[in-house]
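For this view, one protein chain was removed and the others were kept in their places.
Going by the order they are written in, the chains are A, B and C; count residues from 1 in each one.
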Amino acid sequence: MEPMTVRPDGQQDAAGGCACAPWKASVVAELAEVVQNRAVNGEYRHMVVHCSAEAAAAQPGQFFQLLCPMPPGEAPFLRRPMSLYGAFPDRRQVEFLYKVTGAGTRGLDMLKPGDRLDIMGPLGTGYRLDPGLRHIVAVGRGAGLATLAPLARAARLNGSKITAIFSARRPDLVVSVDLFRAEGAEVITVTDQEQTSGPANVERILRGLIAEGRCNAFYTCGSSRLMRVQQRLAQEYGLPGQVAMEQQMACGIGLCYCCVRDFNVDGAIVNRRVCWDGPVFDLMEALP
Amino acid sequence: MEPMTVRPDGQQDAAGGCACAPWKASVVAELAEVVQNRAVNGEYRHMVVHCSAEAAAAQPGQFFQLLCPMPPGEAPFLRRPMSLYGAFPDRRQVEFLYKVTGAGTRGLDMLKPGDRLDIMGPLGTGYRLDPGLRHIVAVGRGAGLATLAPLARAARLNGSKITAIFSARRPDLVVSVDLFRAEGAEVITVTDQEQTSGPANVERILRGLIAEGRCNAFYTCGSSRLMRVQQRLAQEYGLPGQVAMEQQMACGIGLCYCCVRDFNVDGAIVNRRVCWDGPVFDLMEALP
Amino acid sequence: MSMNVDLAVDIGGLRLKNPVMPASGTFAEGLDKVMDFNRLGAFVTKTITRELRDGNPLPRVVEQPGSLINAIGIPSKGVSHFVERTLPHYRRYDTPLVVSISAPTTEGFASLAAELSAFPGIAAIEANISCPNIEEDGKAFAMHAGATERVTRALREATRLPLWVKLTPNTGNVPEVAQAAEASGADAVVVANTILAMAIDLRTFKPCLGNIMGGLSGPAIKPIVLRQVFQCAKAVRIPVIGCGGIATAEDAVEYMLAGASAVQVGTATFVQPAAMTTIIDALAEFCLRREIPRVADLVGGVLIEEADERDLAWLDPVAAS
Partner (left out) sequence: MSMNVDLAVDIGGLRLKNPVMPASGTFAEGLDKVMDFNRLGAFVTKTITRELRDGNPLPRVVEQPGSLINAIGIPSKGVSHFVERTLPHYRRYDTPLVVSISAPTTEGFASLAAELSAFPGIAAIEANISCPNIEEDGKAFAMHAGATERVTRALREATRLPLWVKLTPNTGNVPEVAQAAEASGADAVVVANTILAMAIDLRTFKPCLGNIMGGLSGPAIKPIVLRQVFQCAKAVRIPVIGCGGIATAEDAVEYMLAGASAVQVGTATFVQPAAMTTIIDALAEFCLRREIPRVADLVGGVLIEEADERDLAWLDPVAAS
């Protein structure tokens, strides 16, 4: 962990809010050290890195921009966004769960414990967990499971119960189930193979949870189809919800406007940067 | 050793000299396997690679173009020329002796046994050893010692005795002495530190060898000053000589004309490609 | 360490504490999470327009080896949003704010510059004239000396703020366009914007960008833009601000030796968010190591022998091969 940002060198924020507090980086690009990097199933890999306190303070729903090593014959140029899968401020570690899909993630795949990885974060606005929330539902699919994962512990610490509905192509591709159960969550898995993952079935499950009073808010990521189901139910029952969105990114910190999406804000279509205004947005404002 | 040239696929050289012989690559770019790569002194490193039969057939004075791995933060683009330091057709190995000076050689420095290195060669025209030669003298300095090295064995096989005069900054930087002695050569080392490496002293040694009939031809590389001494003596005594020249290279095989030097051919200044017309040239034609 | 080296530069009367600033469109408020904004030589805003604009269809970027093609377009919340929100935000810093502007007509440029000049807190205007001029069939102003001269003159009459004109590298004669800007009153030229480029997705056979073509930036373009800066610095007396592929202090030094009085850093910030402050520190170290007391001494310092100088007038792509 060699922070590569400018050292807070005592120069003062001359005319700013508090003229006496020296400026301090809240996002750092640093060389973290890989602690572990291994497959968890046929699709996903789990990486743990040792990093700075700033990075390890990441919140659920935030993400990092990883500067991926170059696999032979390829030269990923931009950083790659990866959701926080777990943050452990005490042992200064953050974790990622990723799927190898292209040049960048092929580069990540090469990393071995002890190697350095340039990580930049924490970035974006994460999930909000309001103090009073009694019972929340997390609905995810694909890489969305990675994004939702840190909610399990955060919900427990917030005193909120959590029910997770995890969708995947096959049962062996569902990840984080143990992690959620360990935090006291109930996990329902639905899969394409078992033909349980269709929106109709998920809607049925969700209506059941709502009826039982076990759904005071939706937290979702990774599936537009399932997002639409939740939007409908949130509307019908007046429930709040949050969704983490994906978009191709260059800077990851609000500079370039390549990651914009349209949102429906009180009937008006508004353009927002996923990296900066999100990646977590109000469920009702999101457009698929 | 996966040859990456076109497979001689039986297509015939339609109208060429011999219409019946299928075309066959005589220069290959191939992934050789590093067998050894370690320091021989404070300046030079010795690398052995396992390669194709074509590459291992390289002759003294020829060279290879190495596609150097990228050291962190640097991206050498062109290949780097390296003289043949040793060729062993029987065990299909070639050897290089190199000094780390920039991005490319820093990349070479990273290689470990078992790694792959893309080598292209053998390239250029090497030293000629005429059958009748009784006694030759090899004069070298710096990387020139690497270039001269394979002459030791070639001279023995040719039935020529060889005396080597090796020049270096310090005694500990002289390389290949054992290699020459093992082939029955006499080795005289001259160094800056001992103040024996000046042209006057080398001239004195050479005049002695000539007087003793131990110098029927000059073979040199790596020092313009010493080359001029030999040119003068060659002129004076009517002795033949050959010199291996260096020049920055891009293609290494005569395509780009970036490696040209001026030569004095019968009083006329002629432009020649070091990679293609050389790197070994007639001593009397070379200009410093 | 930097105590002994004077990093200040003067850009047509505007003094910057160091020659490093962001390139327009690659900088925003969020970067203050990464670096102390008071350390920058200047701020340069994303190009703003009078009217609200959406920007281009997605995908808006595609990476290439060592470079990036972008077709963001100029999404703009309009001038009033800028004046009410952005401008006050930057007043808290002691770093001068350069406002990048664009318009589809000469008159549009002039009136936008005039309007902005009424507000305090703007240190200079950077006119991004690498944008389509609807009076010339959509060709960028900076493609031709004539259009550049007209728009620069109108801008000059519209504002007393220092006026920087940002050129396009896509024209065949950048120095001539730079001269046109100088002749009509520009205080500096920025060389340059992105190089028009394209990539095709081999899976879908579609262009990689929603806009089909986009602008190439990043390290890969450095040798091209460096040459243009060198040519422009020979052609004009006003300062040239170099911009194209700068990622390290070495790149910045190379640009300054070629004739740049200051440099802008764009794409590099996407890869290393602290690139600018890292460059400032390393620039000071470079000068210290090479015993150069003032970074301004580097400007135009490339050593060219007289004989070579003579041939320069002749130099054309040609000679290149």
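Here is the rule we use: contacts are C-beta pairs under 8 Å (C-beta built on N, C-alpha and C of every residue); 3 or more make two chains touch, one makes a residue touch a chain.
Not measured: the values here are computed from a predicted model.
J.: In the complete complex, the chain left out here touches which of the visible ones?
T.: The omitted chain makes contact with B, C across the full complex.
J.: If you put the missing chain back, which residues of chain C would it touch?
T.: Its contact residues with the unshown chain are 25, 47, 56, 64-67, 69-74, 128, 130-132, 138-140, 142-144, 168-173, 193-200, 202, 204-207, 211-216, 219-224, 226-227, 230, 250, 253-254, 257-258, 301-304, 308, 311-321.
J.: I need the residue numbers on chain B that touch the omitted chain, in ascending order.
T.: Counting over the whole complex, chain B touches the hidden chain at residues 4-6, 8-9, 11-17, 23, 25-29, 67, 75-79, 120, 247-248, 250-258, 260, 271, 276.
The criterion applied here is as follows: only the chains that are shown with their structure count from here on.
J.: Chains in contact with chain A and with chain C: which ones?
T.: Of all the chains present, none is in contact with both chain A and chain C.
J.: Count the C-beta pairs in contact for every pair of chains, then give the pair with the highest total.
T.: The chain pair with the largest number of C-beta contacts is A-C.
J.: Of all the chains, which has the CA centre nearest the overall CA centre?
T.: Measuring from the global C-alpha mean, the nearest chain centre belongs to C.
J.: How big is the gap, in whole Å, between where the Cα atoms of chain A centre and where those of chain C centre?
T.: 35
J.: With chain centres defined as C-alpha means, what is the inter-centre distance between chain B and chain C in Å?
T.: So the centroids are 48 Å from each other.
J.: What's the distance between the Cα centroids of chain A and chain B, rounded to whole Å?
T.: Each chain reduced to its C-alpha mean, chain A and chain B end up 58 Å apart.
J.: Where in chain C do residues touch two or more of the other chains?
T.: 66
J.: Please set out, as single numbers or ranges, the residues of chain B touching at least two other chains.
T.: Residue numbers touching two or more other chains: none in chain B.
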